[in-house]
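A single protein chain has been removed from this complex, and every other one stays in its place.
Moving on, here comes chain A:
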Amino acid sequence: MSEVNSAAIRTLAAMLEARTGQQLVTSRVWRIETSLKPLLRERGMTSTDQLVAAMLKGSEHGLADRVIEALLNNETFFFRDHGVFQLLNGEALEVLRAARAARRRLRIWCAGCSTGQEAYSIAMMIADAPERWQGWTIDILGTDISSGAVERAQTGIFSQFEIQRGLPIMMMMRWFDQEGENWYASAELKRRVQFRRHNVLEQPPMPGRFDLILCRNVLLYFPSAVRTAAFDRLASAIEPDGVLMLGAGETVLGQTAKFVSERELRGLYRPAVLGEASKAA
């Protein structure tokens, strides 16, 4: 990396953090130029410097947004961390099902849902157990700060490479239609999920509280104060007896006092108030 380029990259890193909370980890810095290449080509530019200069001048419409999009890590796949999803579909949803038996309604939020695989995974889990959820209303909302990712999630279209990452073949056959190289979510599946753009560091995406929140592999690259603030936001958006699911390598330990891990639901978390209340009982 040249001197000039590292100044450009510092600018990009600062902008990314200001807008999304995400820090560029050193291990990803070398990927920046690769990530930006398609955008450079599209705008007829030859260097990252030129891109940053144009962005700072504000001369190209929507350029900063596009740069941010390109820098975000959107890696995702269906049922990411198979074991945790089994636990979720088993004990965790059972706990919630019992708690909401009177209302027969569940509100689920995937915060940082990328291109939608996580939200569609949940939707398929529910749709594949019609007797279990007979008469229930289950809202699944996926949000992401990247509008490009959200738009892709809304289409429900996945490439051959994407469709099979994590998705059991029977579910693929049941819920997707093949057309050329792509796989299209069925209307019945798409009906079960909603997507919209939202920054997890801002007010929750809708009034009322969620019974289940997934915020997976999103908080990872936040500096610790930002991460704590994000947990505060999630805590304000979850029911006191709700369930929080983080990524496989993530924990609440030492990050927030608002959530605690629960022994029966290993790898899942619940609001701290409930933890304390049940300890006292």
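The rule is simple: contacts are C-beta pairs under 8 Å (C-beta built on N, C-alpha and C of every residue); 3 or more make two chains touch, one makes a residue touch a chain; residues count from 1.
In this text, contacts and distances are computed from a predicted model.
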Handout entry: Options "NADH-quinone oxidoreductase subunit C/D", "Electron transfer flavoprotein subunit beta", "Trehalose transport system permease protein SugA" or "Response regulator": UniProt name of the undisplayed chain
Key = "Response regulator"
Problem - Chain not shown: contacting residue from A:Gly21, A:Gly116 or A:Gly166 - result: A:Gly166
Completion exercise
Of the candidates A:Phe79, A:Phe158 or A:Phe259, the residue in contact with the absent chain is A:Phe79
Exercise for the section: May I ask which residue of A:Ser6, A:Gln178, A:Gln203 or A:Ser236 touches the chain that does not appear here? Expected result: A:Gln178
Practice task
Can you list, in ascending order, the chain A residues touching the missing chain?
Solution key: 77-79, 82-83, 160-161, 164-170, 173, 178
